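As you look at this complex, bear in mind that one protein chain is not there, while each of the others sits in place.
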Amino acid sequence: MEKIKQNPLVKKVGFNRVVLCCVLILMYVLFCIASPNFVGLPRILSALNYAYFLGFLSLGVTFVIATGGIDFSIGPVMFCSALVSGYCLTSYGMPVGVSLIISIAVGLLFGIFNGYLVAYWSVPPFIVSMASMNIAKGVASVFTKTQSVSWPQGASDQGWFRKLVKIGNIPVGLFIFIAVAIICAMILNKTKAGRYILSLGSNKEAVRLSGVDVKKWEMLAYVICGILVGIAAIFFVGAYTTVQPGYGDQYNNEAIAGCVMGGTSMAGGLASIAGTVIGVFIIALLQEGILALGFTKDYQLIITGIIVIVAVYADVVARRRKN
Amino acid sequence: MGEVILTMKDIDKSFPGVHALDHVSFEVQKGEVHALMGENGAGKSTLMKVLTGIYTKDSGSIIFEGKEVEFHNAREAQDAGVVIVHQELNMLGHLTVAQNIFIGREFKKGIKIDDKKMNEEAKKLFDKLNIDIDPTETMSNLTVGKQQMCEIAKAISHDAKVIVFDEPSAALTEAEIQELFKIINDLRKQNLGIVYISHRMDEIKVITDRVTVMRDGTYVGTLITKDCTKDDIINMMVGRVIYEDPKSKSMVAPDAPVVLKVEHLNAGKMVQDVSFELRKGEILGFSGLMGAGRTETARAIFGADPKQSGKIYVNGKEVTINSPEDAVKCGIGYLSEDRKRYGIVVQKTVAENSTMAFLENFVKGLFIDKKAEKDIAQKYVDSLATKTPSVDQLVVNLSGGNQQKVVIAKWLVRDCDILIFDEPTRGIDVGAKNEIYKLMNKLAEEGKSIIMISSEMTEILRMSDRIVVMCEGKKTGEIGIEEAKQETIMNMATREIK
Amino acid sequence: MKKKVLALLTSVALVATMLTACGSESAGSKGSGDLNFEIIVKSYQSSYWQAAVTGVNQKAGELGVKVNCTGPNAESDIADQVNMLNNAINNKPDGIGLAACDQDACLDSLQTAMDAGIPVVCFDSGIPNAPAGSVLSTVATDNYAAGATAADNLYAALKDTIASATAPVRVGEVNQEATSESITSRGLGFIDKFTELAKADGKSVAVIGNEYFVNNCKEAGSEADADIIIEVAVPAQTTVELCATAAATILNKDDTIGMFGSNQVAAEGILSANENLGVLGTTPGETILAAGFDAGSVIKSAIKGGTMYGAVTQSPLAMGQTTVETLYKIANGEKVSDIPTQGYWYNADNMEDASIAPNLYD
Partner (left out) sequence: MNKKNNVLSKFNNQKFIVLLVVIALFIFFSIMSPNFRKYTTVLSILDYSYYIILMAIGVTFPLITGGVDLSIGTGLICYSLAGGYLIVHCGWPTWAGMLVSVLFGVLIGLLNGCLVSLMNLPPFLATLCTCMITRGLGSLCSKGFGIPWPTAGTEGSWFRNIFKITVGETKYPIGFIWMILLVIVMGFVLNHTKIGRYTIAIGSNKEAAMLSGINVKFYHTMAYVISGFFAGLAAIAYSAVFATVQPGSGAGFELEAIGGAIIGGVSASGGVGSISGSLIGVFVICLLKTGLPYIGLQANWQQIITGLVLIGAVLVDILKKKKAVK
């Protein structure tokens, strides 16, 4: 046990991350044993569909939680992005490429809005989320005249954007997701922005008194989150085609769950992108597995809740031991 | 002095990896003020926490009023008559004074809490102690000193037989300390046993009867206060000899240029029309009582708090400082009195904290150059003699003095020429204090200019080349070290108080 | 300590295992020759779907086939349903019965199903753009016509009131949402038919409210010079309390004479709103006449008690049965075609009729 913990690789990723990874693999094996038709590519592809958009949401919210804040407007904002851009595409005849950019832009705008209120006007993040969640739903609904929007099918001329998700059976989305996750990890751990975001999550006043413009960096975390939410919207419609106004909050909990499961601390200052990625995969695999076993989504929610409690409790205990 | 009321015998306590108390014995008599001294980490607080049941001991025995006792929590200890006045204020800011005093043992009428009776009782208590505080006032509206008084009143109201004061004077003004001593003397007359923990040598001499010294979790010895000297106690605490001499003359060349000039600075109530100059290579002491506005002045200069008016010149040029960012660009660094809150980022490593103020210098392309970062951090760990296993250590694991050094390193990395040290040695033990002093002198010699805010008179007299005294937000005096005497400074510091 | 962490996490995995174990049992092992169908409904929320599932299970029992019914929590959980459909395909059943929440979201999956040779039967709502050959049969009500049925009956009752009205009168319509094909068709069917009937009597009609319905009905008219105003409300979210608030707003207006709720939730919302207002009844002119859609105990007792004028019901039970039967036929190599089901108007008078009563589920 100790030996494993002292292994440099394990040390770097964090022991709990390794445990989580084992849980992920174990879960897959168990599902395969329990349900013979779980083996094979189709299931994995289906689980990945769910993992993509959730993953981008989770990555985004990781930055926000790292600052000690919270954003549970991500789900509705994702829907708002997909709806506004999709409406531009289907009703105003904009090219797909432009629509994709609009999608990211809408996410970005909400990120700026949230970040500005939190960082510069010191409105508690909880309140800002609550407000922008309502606003996102309302804006999407007004913009689309309460209509759901269906993005073009893969076979049509405009369907090329779906190749971002997969080409044939090649999960292109996975490569993009991993690439983005690596970029996020680099931003968080290797750049000035990431250093300041994590530091201000741990002790904002100390960072401010070091002569750092904390407001700028705090806002940046929300902006990064916004961009990632915009990307999440693209992968959502890439996999599921249709979005409805007035919804999206059902994905908040799962995105935040994926993030904290992976070891990001709600108190701020500690974040792990690798953990978030594993957390998201666990949730996605769980939802696929639960379906395959013929259970309803309810079990997935309950089990996700329990796993998060256990994972976070383990982290709490570990930290208490350390101090 | 009379019979022994409390004896702690062979107390042993270990935490994972640390032997916090190694068979420590300690006793208090009725009608005695017994000082408990030792460097930080010597085990004083741990011992008291074992006494009041916050920690459970591994072995040993506690005999209270002739009976062996074991308290399981603070409540049980309180009920038995062993009360502790904590170092950090334990106030509930949103509740009233009376509600604070009687928290946990409210008077009740049926299921209703009888606030009226609590107010009356609190009033009686204050009258007895001769303190003027309105029991219905909300706690957070009181000054720190008054809050401390409430804490003491609360302890006394427990019908205590033994009261432990854990560094009670740290937040008090000189006048309030006198007030406190009067109360302690009263309590002594009532035959209570009192444990007094403090770092301040002067107080120990004045108020205590005996001194017990601890070092590294062990018992060193007990002395009768009036039979020993300060140096005796210090020697026992550190196991080596330290001399504390005041500086006799300014070390600054008379023609040294002015690096920082502040004119008519106004910021809120606590900073009114403050002007002063700071020369190159000078240590400028800021003296005054608690709440005199020294920290506020420093924070206003540094841009941490907004200011209403005033001009600041750095190296002769007027500068606008609206945020710490601006200040840092002007080469000003600020070491806060509250390291944990304002100085360090505990979850980051020594290296990461060291470059916090000047990260842009360690960015190569898009990324942080971690090697350069570690190199520079290592350089300052060496030159400041910071005790840390490596620069990758999280600062949370360092001791107070070493954390302070990391904060200093942060500003040295930035190459700040003007450093504001706000209570640089608060909560740091004697040995580490001396190192910080040496370091400050060295920095001044190298041509850095230092503003040192301190509430400790000995520190001011020992370190400063010149002293600015403040009172109630105004500058009330400025004096060279040559003429400075404790009495003169005290006089200036109380000038505004009617 | 770390052992504890490991233990905790593995215990979670164990929970999953346990579920796995019971799960595989309940799913049952597929015996040779047994037919296995996957049925996916839109949601379980309303008793409409409960009736449909009952029908499915009844028929499955009769024919001796295995069915597995699933459905998302709410009709708005489109992504969840797509996942369920994909999952159903991966289970390689002998056929899938699908009541799609969204017409477009399932298209890719239908293609996959066709490639895998799994026949699909749509029920309740059709999928017009489905890849050719993937959906073998659609068992659905013509919702547009069903909405028109409600308009027919409501108009007939209100005809005199409208004819004798001196000032403009108002007819309200509450739709739970404006996105699903079945609800919008019913809503538009109602509006278009009502307009048509009114115009035949020489009255002008204006449609106001929700933009989608205003823009997509045949003729929106102008509010200023209309004799009849049809006001369409769509709540911000599909919850029942927002439906009720939307309904209350219209019921509260003095010139309102009629109401239409285009599905069970909307109709129940109108009834909830009426709890306080007490303006609904069956006397044209004096009370507001409300027409609902679907059945369920709440609506049934309201109609019986004279609060609601009447409602259109579909036959979910039969729909469920037909779906399984069609799948069965396909599995046995028979040719099938689309099977339209009907919407029936019912009110206090004909509720007990033999042709209606079986379709009035609780």
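Read from first to last, the chains carry the letters A, B and C; within each, the first residue is number 1.
We adopt the following convention: contacts are C-beta pairs under 8 Å (C-beta built on N, C-alpha and C of every residue); 3 or more make two chains touch, one makes a residue touch a chain.
Keep in mind that what you see is a predicted model, and the values were worked out from it rather than measured.
Taking every chain of the complex into account, the chain not shown here touches A, B, C.
Remark: the omitted chain is touched by one listed residue; of C:145, C:298 or C:339 this is C:298. The chain not shown here is touched by just one of B:8, B:21, B:42 or B:91, and that residue is B:91. Remark: the residues of subunit A touching the chain excluded from display are 70, 117, 121-124, 126-128, 130-135, 137-139, 141-142, 146, 245-246, 249-250, 253-254, 256-257, 260, 266-267, 296-302, 304-306, 308-309, 312-313, 316, 320. With the whole complex as reference, residues 54, 73-75, 78, 86, 89-95, 99, 103-106, 108, 111-113, 115, 268, 306 of subunit B touch the missing chain. For subunit C, the residues in touch with the chain missing from this view are 43-47, 49-50, 71, 73-74, 77, 209-211, 233-237, 239-242, 244-246, 248-249, 252-254, 265, 268, 271-273, 275-278, 296-298, 301, 305.
The rule is short, and it goes like this: only the chains that are shown with their structure count from here on.
Closest to the protein's overall CA centre, chain by chain, comes A.
Set against the Cα centre of subunit B, the chain with the most distant centre is C. Mean C-alpha positions place subunit A and subunit C at a centre distance of 33 Å.
With centres defined as mean CA coordinates, subunit C is found 71 Å away from subunit B. Mean C-alpha positions place subunit A and subunit B at a centre distance of 44 Å. Contact with two or more other chains is made by residues 321 of subunit A.
Those residues of subunit B lying in contact with subunit A across their complex are 16, 302, 304, 323-325, 327-329, 334, 336, 341-348, 352, 356-357, 359-360, 363, 366-368, 370, 396, 410, 414. Within the complex formed with subunit C, the residues of subunit A that make contact are 1, 5, 15-16, 19-20, 22-23, 26-27, 30-31, 33-35, 37, 42-43, 46, 49-50, 137-138, 141, 145-148, 150-151, 153-154, 236, 239-247, 250, 286-299, 303, 306-307, 310-311, 313-314, 317-318, 321.
The part of subunit A that touches subunit B in the complex is made up of residues 186, 190-192, 195-196, 198-199, 202-203, 205-213, 269-270, 321, 323.
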